[in-house]
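As you look at this complex, bear in mind that one protein chain is not there, while each of the others sits in place.
Chain IDs A and B follow the sequence of writing; residue 1 opens each chain.
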Amino acid sequence: MTNDVIIVGAGIIGAACARALASAGLAVTVIDRGTTAGGTSSACEGNLLVSDKGPGPELVLAQYAATLWPDAVAALGEQLGDGFPSVEFDPKGALVVATTTAGASRLLDFVATQCGAGVDARVIDARQALRLEPDLTPGIEAAVHYPQDAQVHPSIATQALMASARLHGTRLLENTPVLGPLFDRAGSLVGVTTPGGELRARRVLVAAGPWSGQVAGLLGVRLPVRPRRGELLVTTRMRHRILHKVYDGDYVGAVGSDDGGLQTSAVVESTASGTVLIGSSRQHVGFEARLRVGVLGEIAAKAMRLFPFLAGAAVMRSYGGFRPYMPDHLPVISDDPRMPGLWYATGHEGAGIGLSLATAEVIRDLMQGRATRIDAAPYSLARASLAPHLQVGRP
Amino acid sequence: MTARLLPFCADPVRPAPPTPITITVDGAAASGVAGQSLAGVILASGALGLRRTSASGRARGVLCGIGICYDCVVEVNGQRDVRACQRRAVDGDVITTQHDPLPGGDTG
Partner (left out) sequence: MSRVLVSDVLVIGAGPAGLAAASAARQRGASVTLLDASDQLGGQFWRHLPAVRPAASERVLHHGWATFVGLSQALEADSGCRIIGGAQVWAIETSAAGPAAVHVLVGEPDGVGRERLVFSGAAMILATGAHDRILPFPGWDLPGVFTGGGAQALAKGERLAVGRAVVVAGAGPFLLPVAASLARTGSAVLGVFEASRAPALLRGWLPRPWQLLPAAGKGVELAGYVAGHLRHRIPYRLGRMVVAAHGTDRVEAVTVASVGPDWAPVNGTERTLEVDAVCVSHGFTPRLELAIAAGCGLTAARFVAVDQAQHTSVTGVYAAGEITGVGGADLAMAEGAIAGHVAAGGLASDDQVRRAVRARRTFAGFARRIEAAHAIRAGWEQVLTADTIVCRCEEVSFGALCATAESTRAGSLRALKLSTRAGLGICQGRVCGRTVEELLATRVGDGGLRDQVSTDRRPIAALIRLGELAADHQGRGLSPEHPEPEPDPMKGTK
């Protein structure tokens, strides 16, 4: 088969890109060293958020994605039929709550910047917050309602996007790792070698999440993506008491930080199955996935601060994943000027699920030489903020 | 035609005479003996079902009896998700059976 694109990575980014490219008529093969949604895409919350983003390119991408999700969910439902499990798209909105005066002032400053950038952020008082979330702690210093936020089941969404891509002709090769690059005489990347043989394409798109750095290394270039661990708790089923995605104002600070130590902040929401999902943590521990009781304890304590009734909730499971973290907190959605034929759609940190659809359209448009709907320059590998991190030999 | 405590005088194991206890299950009294699990008291009172499932509202009882299956979870004195087969009954315990509908589903 002559491929137009080989996509390395069958997570949500790879699946969304495959669907966008295949439905534009390109011949696509997706390979993954494991299985579809086998990595971070199945180990996260399923966030479709604008609330946690200040003005900037990440917000622009998120707003672009927000316009795409409802139609995509409907289209997937039509295309895949009732027999396919629901992606559980829930436009529930978010409530961000500060319970300290310092947190409140930080939150309100942040909201002010968002309002100028087109985010529907409604500062509300404690009484209104308690009407939206009756079980919330009464100790509210500031609260903001973001109606635009939504949630989706990340693993099912990934599987749905991949199923759609395959219906459009995408070939999927699981348990197929990249071993090395294939170059033509001009030095352009024209494919990859795998245990099953050579795969050739005009372009290779690396969408391997936190492992994109390793894949890039196998191909011969440096990509400074690092894993940032996050842990989540799942409670037993209970009646529906938490109606939005609710998180404390600390989340804002945690997302944008570079601190290598442990950071936790409370994020609490219900799921379609009746459980309550509780996060979250950020830690640079490489790919070390071992259980950390202390981390879970901090997450638990902060969640109870938002919803005191959770003290009696029973945790039945905990899971964690590795966010793909870029040093300048923006994904890479572009070609690699250092190696013709090599492209990236990766580095989305904790926002990959939501940003996937917009990323896919940007990739599609760039690859076809068409105008992108948004300015794609901020996501280019060639951006100034990444330059120091691309030098060979830098840690 | 239900579960039944073997009367102690007919028991080849020759246990000491039992101390009766009473608990309430959804407001109705259920009698048992000291030392029994909540599951045992509920079963011997004539009820085989301890809860209703979330999606289809079907009755569930005790399956594994040793704390593995979590089918027998009940609310005990306000504590939810307590395995009735693992918790010993105390005189005066207030048991509420659980039925948690799914978000957006029919209310129980």
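As a working rule, contacts are C-beta pairs under 8 Å (C-beta built on N, C-alpha and C of every residue); 3 or more make two chains touch, one makes a residue touch a chain.
Everything numeric here is computed off the predicted structure, so don't read it as measured data.
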Shown chains that the omitted chain touches within the full complex: A, B
Residue touching the undisplayed chain, where the options are A:Thr236, A:Gln263 or A:Ser334: A:Thr236
Omitted-chain contact residue, chosen from A:Ala74, A:Leu179 or A:Ala311: A:Ala311
Touching residues on subunit A - with respect to the absent chain: 34-38, 42, 80-81, 83-85, 99, 104, 108, 123-127, 137-143, 153, 155-156, 159, 163, 166, 174-175, 233, 235-237, 273, 278, 290-294, 296-298, 300-305, 308, 310-318
Where the missing chain touches subunit B, by residue: 1-6, 8, 10-16, 18-19, 33-37, 39-40, 43-44, 48-50, 53-56, 58-71, 73, 79, 81-83, 85-88
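Definition applied: only the chains that are shown with their structure count from here on.
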Centroid spacing, where centroids are CA-atom means, of subunit A and subunit B in whole angstrom: 44
Residues of subunit B defined as touching subunit A within the complex: 54, 78-81, 100-104
Partner subunit B, residues of subunit A touching it in the complex: 236-240, 270-274, 312, 314
